[in-house]
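Missing here: one protein chain of the complex. Every other protein chain is in place.
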Amino acid sequence: MTENKNQPIITVKDLSIFYKTFRAVKNVDLEIFENKITAIIGPSGCGKSTVLRSFNRMNDFIPGASIQGNILFHDKNIYDEDVDPVQVRRMIGMVFQKPNPFPKSIYENIAWGAKMNGFSGNMDDLVEKTLQDAALWDEVKDELNKNALSLSGGQQQRLCIARALAVKPEIILMDEPCSALDPIATLKIEDLMRELSHNYSIIIVTHNMQQAARASDMTAFFTMDEDRAGVMVEYGLTTQIFTNPKNKQTEDYITGRFG
Amino acid sequence: MPRDTLDRQINNIKDEVLILGNMIEQATLLSVDTLKNRDIRAAHELIEDDQLINDKRFAIENAVLILIATQQPIAHDLRILTAILEVSTELERMGDYAKGICKITIKMGESDIPIPIRDLVKMAELAVTMLHKGLSAFVNENLHLAQSIPLEDDNVDALYHKVYRHVVEVITANPATFDEAHLLLWVAHNLERLADRVTNICERTVFIATGEMMEMDSTDDEDQED
Partner (left out) sequence: MNKNNSIFESRAQGNLKKRHRVSKIWRSSFFLSTTIGIFSLVILLFSIINQAFGYVIVENNVDPASLSSMPLQSLEREELISILQENVSKNRFKTIQRDNPVEELKRSELVGLVTSEIIKPTTLKSYFLIPSLTNKAEIIRTQQDEFPNAVVQFRSWISPSFLTDPLSTNPDTTGIRTALLGSLWIIVVTVIIAFPIGIGAAIYLEEYSSNNWLSRIIKTNIDNLAGIPSIVYGLLGLAIFVRGLNLITSGAFIGIDQSNGRTILSAALTMSLLILPLIIINAQEAIRAVPSSLRQASYGLGATRLQTIWYHVLPAAMPGILTGTILAVSRAIGETAPLILVGASSFINKDPSGLFSNFTVLPIQIYNWTTRPQAEFRNVAAASILVLLIVLLTLNTAAILLRNHFSKNKAA
């Protein structure tokens, strides 16, 4: 990681994403800053998840999906021919909408990704460290061999975060990570995100505007244009977006007067 | 519109602010009237009525708090509500000024008024007009009007200086009238402060409309506690 906190770690240049012939996202320019929490908000269907998934090439699995433009990660376009998407996904981890731990023990959930990526150190230490980083260690340290699915939803989601941390990514993408959780579990995840932002850059897609306001440093507002393509309307400091947005559409959306 | 409830409730609160403003306007004009008419009983009644103003202000604050807690307003909505909190405080203070004038009426008792009362009445009228316009600009979020009102403060200030000079002249000519003259200076001062506070309301209006906090120039000094 570089020392300069204001240097963009991801630079999106004129990004358009297509599903077959339908243009789902149109001409997005965006800079994601290191060790910041960047929230992407917007109405359903505005392409915010699509954009998020393009950052670690999860869209590759959708038949017919293609992109135009560049997504530079450390100045290297991750869609270049010579870039292996598997490598991209290791460096840019992801946490999903529904907690999706593997149906294995808590320990194995953490260890599997690390082992698969060739981790050779002390696995017990790694498991303890990542669980501590994910603020889950105290709750599960006595039952590491228990099936991960026996945890509560919030714990499962923190386990998924820990699992992502275990492969040592630089960026963590979160796709509505709290939409399946209760408010208390949600706040715990938000606190955790704040802690993690000291060492990681986090990009979170959320439907919950209060969450974006509470938890993020930067906010990007997406909406649909008349072709139903997702466009980025406004991007700025969260404090500015939520107190005094420059764009009328942003204002309408965040004050709940959209549509 | 998905936020009809919030919009309706904000409008209700704005109406309440207008009602509170109206109460202040009445109280201010009447307080100067009590002085002019040497009506001590009316002054006592007005002082008691100040309680209504305070109650109204708390009711507004409470309504704003409930809205913030239940509707999670942000951006423009949040600016309106915080501005209303601020404005209601300002209005309550203005009510205190009117109350102060009534107390002076009582203190003055039957003594002569050594300076022309019409200047004070004029000041009160100017200040109340400013307040009326200011609140109108506030509830309608009329940026243009809000920016023009502080200029009128200069007229009030001019009158204040006129009263001030009168008082100085009167005291110099007849030091025995010091108490009365000094009290009347306080009346002028209260009215001048009231007009200044209208400027604050206008600042809030600009804040609601633009999101920018900015000090509005008035030729007078900055606020002081009284």
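As written, the chains take the letters A and B, and residue 1 is the first residue of each chain.
The definition used in the following text is that a residue touches a chain if its C-beta (ideal position, glycine included) is under 8 Å from a C-beta of that chain, and two chains touch if they have at least 3 such contacts.
In this text the structure is predicted, and so the values were computed from the model without any measurement.
*Asks:* Of the chains that are displayed, which are in contact with the missing one across the whole complex?
*Replies:* Over the full assembly, the chain not pictured touches A.
*Asks:* Of A:V167, A:A213 or A:I254, which one is in contact with the hidden chain?
*Replies:* Looking across A:V167, A:A213 or A:I254, the contact with the absent chain belongs to A:V167.
*Asks:* Which one, A:T11, A:N35, A:N70 or A:N147, makes contact with the chain that was left out?
*Replies:* Only one listed residue reaches the unshown chain, and that is A:N147.
*Asks:* Any idea which of A:W112, A:W137 or A:F258 touches the chain not displayed?
*Replies:* For the chain that is not drawn, the touching residue is A:W112.
*Asks:* Where does chain A touch the missing chain, residue by residue?
*Replies:* 56, 58, 61, 63, 86-87, 89-91, 93-96, 98, 100-104, 112-113, 116-117, 147, 149-150, 160, 163-164, 167
In the analysis below, only the chains that are shown with their structure count from here on.
*Asks:* In angstrom, rounded to a whole number, how far apart do the mean CA points of chain A and chain B lie?
*Replies:* Roughly 52 Å separates the two chain centres.
*Asks:* Can you check the complex and tell me which residues of chain A touch chain B?
*Replies:* 209-210, 213, 242-245, 251, 254-259
*Asks:* Going by the contact rule at the top, pick out the chain B residues touching chain A in the complex.
*Replies:* Listed in rising order, the residues of chain B that touch chain A are 1-3, 6, 72-79, 210-212.
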